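One chain of protein is taken out of this complex; the other chains stay put.
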Amino acid sequence: MTKVVDRSPLNFYERTYLPALVEGFKVTARHFVRSVKGENTATDLGDGYYPEVPWRVEGGYRGAPYLVRDQEGATKCVSCQLCEFICPPKAIKITPPGPEAGPADRPNAEKMPREFEINMLRCIFCGLCQEVCPEEAIFLQQHYSLSGLSREEMIYNKEKLLKLGGVHAGIQKWKHKLEEAKEQESFPVNVG
Amino acid sequence: MQPGLPHYLAVSALLFSLGLLGVIARRSLLVMYMSLELMLNAANLALVAFSRFNQNLNGQVMVFFIITVAAAEVAVGLALIVALFRKRQTSHVEDLASLKL
Amino acid sequence: MLENLFIDPTFQFVLFSAAKIAVVFGVVMTFVAYAVLVERKVSAFIQDRVGPNRTAPPLALKIPVLGRFLQRCGIFQPMADGLKFILKEDFTPAYVRTIYFWIAPAISVIPAFLTLAVIPFGSTLGKQQMVIADLNVGILYTFGIVSLGVYGIVLAGWASNSKYPFLGGIRSSAQMISYEIAMGMSVVSLFLIVGDLNLSKLIQWQADNGWLVLYQPVAFVIFLVSAFAETNRLPFDLPESETELVGGYHTEYSSMKFALFFLGEYANMIASSAMMVTLFFGGWSLPFLGKPADSLLGGLVHIGIFIAKMIVLMVVFIWVRWMLPRFRYDQLMDLGWRRFIPIALLNIVLTALGVALFNR
Partner (left out) sequence: MPQLTDLLFYAFAGLTLLFGFLCVANPLSRNPVTSAMFLVLTIISMAGLFVLLHAFFLAAVQILVYAGAVMVLFLFVIMLLDLKEEERRKLNAIAVGLGSVAVLGLAGVLLRALIQAKPVIAAGTQPVEGSTKELGRILFQSYLLPFEILSILLLVAMVGVILLSKKELK
């Protein structure tokens, strides 16, 4: 059941729009005068303005998705292609290594992607790739000003993505898995 | 040659004929209606010319009346055309040949 | 032979008219550019932002303090904007009606400039009257030309062959026709008082008897609000309302063609400000400066007064845009047809009675 709240009827003076006009003028004039006098946030930016001083991004910001390395500097991605499937605008393109490829450069992985491309022109920064990744290899980071002079330039390849992503030391899935596996070896499990 | 009354009347006559040509040749109600306006305008021109060369302003007053009547006529006519279009989905005179809606 | 030519009144007339047209055109173009800048700055200050403060040619920054200051004020921004409009890709979508798509921006600019032809922007300078064409039916001419302005918008909306521009065009034609009536009726009362359609005589009357806004405040309010509707400015910018119609009639336009619409809007704003100054605020006259100037300096002062008054009204235009929310379409029509037209009619009747009683 929706509740209808009756508005109090306007009197004649209010229906001429005049009080609203006066009120609007007062508010805008107040802000204008304060801005001109330099007492507003407009001129009180401290160090400077955007291009010189980059905008500070808050924690939950969803910027460009980049690939990350683990604490030993190895590629985390195992080319499972889940992100490629989930990507709504089909911005991700993964080339898996194929049967003849060598082993991966880190334990607990069989293959690394031969090529991993994200078309930043298509990307909508939804974060589904990060959500779906079982290896926690792709993260939306706080990079917000993407620009380039050509379309080709805006298709980021593996090297670029790994370089921009850096080492993600905070979340180390396989380290914990290894510890767990070691604990499993010393059966019975030490519960205490 | 200095243009006098006959020149203006000639322009007016030719304009009137053009309007008539439009009414006869074109089959879209709207264009025919526009051609009618053209004919009215031709009459206006003749009246203004008469008034100028006849030393009285009655012709101009008449044009004033014609313009007003034409505006009213256009409003009603266009409303009729729109109503007709709503019923028949066409404004082509050859499709509007029956007497009943 | 050549000397005869310069004394020939026809030639002099043509020469001075051409000079006046060129000067007015140049001044108005500059005004348009800087009106955009003022609009951006004022909006920024009202919304706690800073506005354009970066653009500057390298040479200007060499000037010690002034260069930085001018840069902060955004003085060079209009030049950068203009350059950008010229250099941008001129894109014509595939499904538009090409000819109309191309001429519509031009049609929307021309009437805005034509209206300026009859406005007396000063008394006299030297021996020349400071008006391009001193018509006997000045105000009727203005209304006629203003009513042509709607074609540019309607054709742009129709030629774009796409839904939002079309809706914008249709809305705009209905809105402009409706408010033209109220606008026309509001000025009738002025001419009842003055008894002449010539704008120069109107100003002279105001110089002698006081500004008409004091005699006809109701007419002024109606004219002001209708001017907002005619120029498609907020709170009546329904033809181009971004939030519902993307950009209205100029959605499909880019580059210089878009710039022409922009130019038309601001030129219209200038024209209607100038019109209001002429009709209601005594044109070039001030209460103590009522005589046509006999010296060069006096003439320049009169032009300065006119421009100052015009700038005040343009700031009102700009300020209102950031002050009021957009009207709904039915509210707009209701205001035009059911409030303004009856009030204007009543105003005419009362004024006529007043003139008949007092002006024997």
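Letters are used for the chains, namely A, B and C, taken in the order the chains are written, and counting of residues starts over at 1 for each.
As a working rule, a residue touches a chain if its C-beta (ideal position, glycine included) is under 8 Å from a C-beta of that chain, and two chains touch if they have at least 3 such contacts.
These numbers come from a predicted model, not from an experiment.
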Shown chains that the omitted chain touches within the full complex: B, C
Chain C residues that touch the omitted chain in the full complex: 10, 100, 135-137, 140-141, 143-148, 150-151, 154-155, 158, 166, 169-170, 173-174, 176-177, 180, 197
Those residues of chain B which, in the complete complex, touch the missing chain: 1-11, 13-22, 24-28, 30-31, 33-35, 37-38, 41, 44-45, 48-49, 51-58, 60-61, 63-65, 67-76, 78-83, 85, 90-92, 94
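Everything that follows uses one rule, which is that only the chains that are shown with their structure count from here on.
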Most distant chain from chain A, judged by the mean position of its C-alpha atoms: B
CA centroid of chain B to CA centroid of chain C, Å: 34
Intercentroid distance (Cα basis), chain C paired with chain A, Å: 47
Approximate Å spacing (C-alpha centroids) for the pair chain A, chain B: 67
Per-residue overlap in chain A, given as positions that touch at least 2 other chains: none
Contact footprint of chain A on chain C as seen in their complex: 42, 44-50, 53-54, 319, 322-324
Residues of chain A touching chain C in the complex: 21, 24-25, 28, 31-32, 35-36, 40-43, 49
